[in-house]
Every structure is written in structure tokens, then in C-alpha cells.
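The other protein chains are all here in position, but one chain of the complex has been omitted.
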Amino acid sequence: MNFLRLPRATPYLLLLPAIVVILGVVLVPLVVSFWTSFTPYNLTKPATLFQFVGLRNYERLLGNADFWWAFGRTILFITIALNLEMVLGLGLALLINKVTWGQRTLRTIMMFPMMFSPILVGFQFKYLFNDAVGLVNNALFDLGIIQQPIPWLVDGSLAPLTIILAEVWMSTSVFAILLLAGLMALPKEPIEAAKVDGCNPWQVFRHITLPFLMPFVYIAMTIRSLDVARAYDMVRIMTNGGPAGRTELLWTLMTRTGYNNSQMGMANAMGYVSILTSILFTYYFYRKLVSARAFMGGAQ
Amino acid sequence: MSAGSIERPWQRWAIRIGVFIAMLILVLPGAWVVLTAFRPNIEVLARPAVWIPQNLTLHNFLGIFGRLDTQQGLPVANYFINSMVISVTSTVVAIAVGMMGGYAFARYRFRGKAALFLGFMLSRTVPGVALSLPLFILWSRLGLIDTSVGLIIVYMAVNIPFTIWLTDGFFRQIPVDLSEAAQIDGCTRWQAFWKVEFPLARSGLASAAIFAFLTSWNEYALASQLTRTTASKTMPVGLMDFTAQFTVDWTGMSAMAVLIIVPALVLTFIVQKHLIAGLTFGGVKG
Partner (left out) sequence: MTKNLWRALLASSALVLLGGAALAEDFDYGKFEGYTLKVKLIGGTQYEKLYTRLPEWEKLTGAKVEIVSSKNHFELDREIKQDIASGSIAWCVGSNHTSFAPQYGDLYIDLKEFISQGELDKYVPGTLASAMVDGRLVQLPRVTDVSNLYYRKSLYEDPAKQAAYKEKFGTDLAPPKTYDEWKQQIIFFADPPNLYGTAFAGKDEGLSGRFMELLRANGGDVFDESWKPIFNSEAGVAAVQWFKDIYDAKAVPAGTVNYTWDDIGQAMAAGQLATDLDWPGFAGYYSDPASSKIAAELGFATAPVGSSGKRGGWSGSHSFSVTQACDNKPAAVSLAVFLTNDESAMMEAQAGNLPTRSKTFDEVKTWFVDNGKPQMAEMFNAWQGSLAEARTPPLIAQWIEVSNVIWPAVQAAIVGEKTAQAALDDAAAQATIIMQDAGLLK
């Protein structure tokens, strides 16, 4: 009890509620699913939950080409989507930051795609890019640009592209609003000083604005790389990994394995491989964040 | 912004055109959904395309509210109230809890800080499918399945790490001297926080709140697992009411989508005010 009154207990007390919630909602279920990844757990056969098979699921995964393809595709998808969103989001934020009128309305419009639930975005883009009756092909036809429908959601290179497009539409706003918040907190003095010293706008951006924004960029990157999995809802509706696995991502594969095939143990083994990867990604951004922060000061 | 003063007219026009095009790209795919909500099924998803709507109708909305005899209405009012209660509560609590955490990270040195911070981040790396079943089993043991409370707790966990990172960043930007000065003037640390640091971090909190709210408002994957009936079903889960075994009622779904989008849009527009208040922020530092 005495410890709690000590000043050094304060940060722990402040963090206690957050820790409790995360523990209950994430950690406990995580331990359960970790266990199931060592069992042949089948959803409809509860008894299989207690049948230990060691590393069998993981061994099978190692030799499962479909899984590794989905794995590689997921990494590629995340990398392309996030970088694209970051660049576009930065551009959007800089652009809107320059506008002096109607900021409030503009910002609301900018956030418009964020009002769309990922599941809705899935249906929306599925119909927009439907090859036969979709709006995009209809427009291209009526403008005389194409004579044959473009199979957006089927073609080997177009299908992943369409999905990335939907993801970028849905999430660029997240980057934009975070970076805009950063831009608004940007101190003016260094910029004014740099201008007085004769720096051109590019130099100001490169040497003052960007370094200041970097923590925001990394925060945005980290946050998005973590909740990018919400794209699952969207992909499931648009292609559900097809055709012929051309858009199969870890999330669609895992869910099909776990729920449709009832192979929950195997699905969780896949889950742990993906968690390990996420940890590497997150750790990378975190190191970046820490070093960017050193630039800004504050308690370490 | 100050940069505007040295712009030439052509630059100003370039920016305006750029903004216009960007806005168009952002709005069009969404506006199409909104328009679809007011059109009859036979006109949308047609080939040859009907570009100029022949008749705009409230038919789809009447259908949702059960005013047509061809279909049962949906309990939209229930979904809406559930969504509101769940999103608002989880946002408010997540912001409060997250702000405490963010403050601790920004202002204190303590053992295990880096590990803890990383831990919070990593809690979000767990893919939904690995989480959903154990969570379901746990929640059913605790009697939290199909309750608003169950979903509120989950959304708190989803939003807390995010709020911590965001507020941590914002608190870091507020010079420690400000709060120290206030404490020298006789304020307690608590008072100094509320009088000095909290108002300055408001723009950060506002954006964290918008994010948390929108995340909860639009979340589908977990809600579809943990809710079952009108007792807790949220609006996005209600969207799936328009999918049957063999058909998807896209116009009906669009109408429902409008009902989801409009409140979120209005709320975002209102909260913008606090974001703007945060604009003075930059002037304070330095």
C-alpha cells in the first residue's frame, strides 16, 4: 500500500486502467489461442481443444505454399498501401494547410471516407468495379475508352490493385488528419527564421517541417500498420481472396481456415506467424519513433 | 497560415485546383453510395448505365423503416441507439484512460517504460481471427455476449493504445516549464494539469476522440461476433441484414449506409471546432 503513495508509483497508477483493459481483452484471449495453435482444435469438436499435437500445425504451415504466398502478398499489400497512403496523406495535409478559407468544411470533407465502415467500402468498391454493371466500366464504355469490359476484380494484376485502391481511398484520410494535426502544432518561429536566412520553401519543408512531422508520420505509420487488418472486412466482400488465390491475404486465409473449415488450431498457428511479423514491423517503427522523438525532446 | 502571404496568384489557384481535385476524388465514391440510396434498384447497377437519375425516391428508406408492405422493417432505432451508446461511452472512457497513460509516458521516467509502451502497441497486432473466438468464449462465460457493455470494453481496448500514442505525442510538445511555472505559482500538479496542459492538448484529444469514435462507430468484424440481437447489434452489423443467402439489396444497404454516415459526419463537423481551437497551439510553444 505504501508503494502506491510514493511519487514513483504515479505513472504506474496512471497506466493501471489501461493495462487492466488490454490484459482482459487481448492478453487472456491471446494465451487461449496460443494454446489452440498446438492442438488440432476443430470448432465443432470441443474435445479436440485438449489434444496436444506439439508443433504439427506449424510444421504443416512451413510446407504450405498457399500460406507463404498469402504471407508474402500480405506484406506487399501492407507496404504498398501504407506508403501510398502516407505520401498522399502528406500531400493532402500540406494542401489543406495552405488553404485559408473553409478549413472546417474542407477538413470534414477530407475525413468523409473515414465515415465509411470497411464492410461498406467492400460492397461499394465491389459494385463500382463490377465488370458488367459497375460504374467504372460503364463510364469507360460510355466515354468510348474501352470496347471490352475490364475485369477489375479478376485480373491477376488489376485485382490486387483495385483492392489497394479501395484501401487507399478508405484510409488516406487517417494519415492526412494526423499529419494535419501535426502541421497545426508546427512552431512558426523556426520557419520564419529560416525564411529570413533565405531558405527556399523546399529547404524549409525538408529541414524544418518534415523533421518536426516525423514523429507524427511514425505514429501514423505504426497505428495504421496495426489496424490495417481492418481491411479484412473490405477484402472479404470484394474478392474473399480469389480468384485462384490472387488476392488471398493472411486474414482471408485464416478466417476461412478457422471458421469455414473449422480448423481453429491451424488458423491460430497462422495467426501467430503473422503476429511475429507484426512485431517486427512495429518494433521497426517504434525505434524510428523513439529516435524522431529524441529530436523533439521530452522525457525519455 | 502565414505562408499564404508570399504566394503568387498562380500558386493560389494551383492550390485551389489541387484541393478541388483531391476533394472530388475523396467524395465521389462515397457520394455515389449516397445517391444510390435514393434511387430504385432497376436504375443502379444497370447496363446501359442510367447516368441521370430518372426518379429519386425515398422508397429504400421507407423499406428500412417498415413502411412498405413487401418487407419487414429493420429495428433501425435500436441499432442506432446501440451504436451511439457503445461508441460514445467507449470513446469517452478510452480518451480518459488513454490520456492518463499518455501523460504518464510523456512526463514520467519509470522502469519498464519502453517495454510497456511497446506492449500497448503490440496489443493491436493481434489479428481479429486469433482474438475473436477466445474473446467470444470468455465473453460468453462472463455473460457479456450480446450486451453493450461487452462491446464497450472491447472498443476501449481497441482505442486505448491509439489514444496513448497520440496524447503522448501532444503532451511531449507542451514544455514542462509551463506546468512547473504553474506549480511554483501554488498550483498542485493536478491543478496545473487541468489549467495548463489539458487545454493545450485539446487539439490532440479532439483528433484522438474523432478516431476512437469513428473506429467504434464503423467497426464490424468484432461487433458481428459479439452481438446477436437488437439488444446490442450496431449499425454496421445491421448492414448485413441486407444480404440474404442469394441476394444483396444494394439500394437498401446504401440507404442504411446513409443513416450511418450522416450522424458521423455531423459529429465530426462539430468536433472540428475543438481542432480549430487547437490551432493557437503552435503559437504557444517557443
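Chains: A and B, in written order; residue numbering restarts at 1 for each.
The rule we apply is simple: a contact is a pair of C-beta atoms (placed from the backbone, for glycine too) under 8 Å apart; a residue touches a chain by one contact, two chains touch by 3 or more.
Keep in mind that what you see is a predicted model, and the values were worked out from it rather than measured.
One of A:13, A:31, A:76 or A:132 touches the chain omitted from the figure, and that residue is A:132.
Only one of the listed residues, B:25, B:88 or B:240, touches the absent chain: B:240.
Remark: the omitted chain is touched by one listed residue; of B:47, B:67 or B:111 this is B:47. Of the candidate positions B:14, B:84, B:176 or B:248, contact with the unshown chain belongs to B:248. Across A:91, A:201 or A:243, the residue that sits in touch with the chain not pictured is A:243. As for the chain not pictured, it touches chain A at residues 40, 43-46, 130-133, 137, 141, 147-156, 159, 239-240, 242-245, 256, 259-264. The set of chain B residues touching the chain not shown comprises 40-42, 45-48, 70-72, 133, 136-137, 140-141, 145, 224-225, 228-229, 240-241, 243-250.
Methods note: only the chains that are shown with their structure count from here on.
Centres computed as Cα averages put chain A at a distance of 15 Å from chain B.
By the touch rule above, chain B contacts chain A in their complex via residues 1-4, 7, 15-16, 18-19, 22-23, 25-27, 29-30, 32-33, 45-49, 51, 97-98, 100-101, 103-110, 113-114, 116-131, 133-135, 137-138, 153-154, 156-157, 160-162, 164-166, 169-173, 203-204, 207, 210-211, 214-215, 217-221, 236, 239-240, 248, 250, 253, 257, 260-261, 264-265, 268-269, 272-273, 275-276, 278-279, 281-283, 285-286. Every residue of chain A that touches chain B in the complex is listed here, in rising order: 8, 10-12, 14-15, 17-19, 21-22, 24-30, 32-33, 36, 43, 91-92, 95-100, 103-120, 123-125, 127-128, 130, 132-135, 138-139, 141-142, 169, 172-174, 177-178, 181, 184-189, 191-192, 201, 215-216, 219, 222-223, 226-227, 229-230, 232-233, 250-251, 254-255, 258-259, 264, 267-268, 271-272, 274-275, 278-279, 281-283, 286, 290, 293, 296-300.
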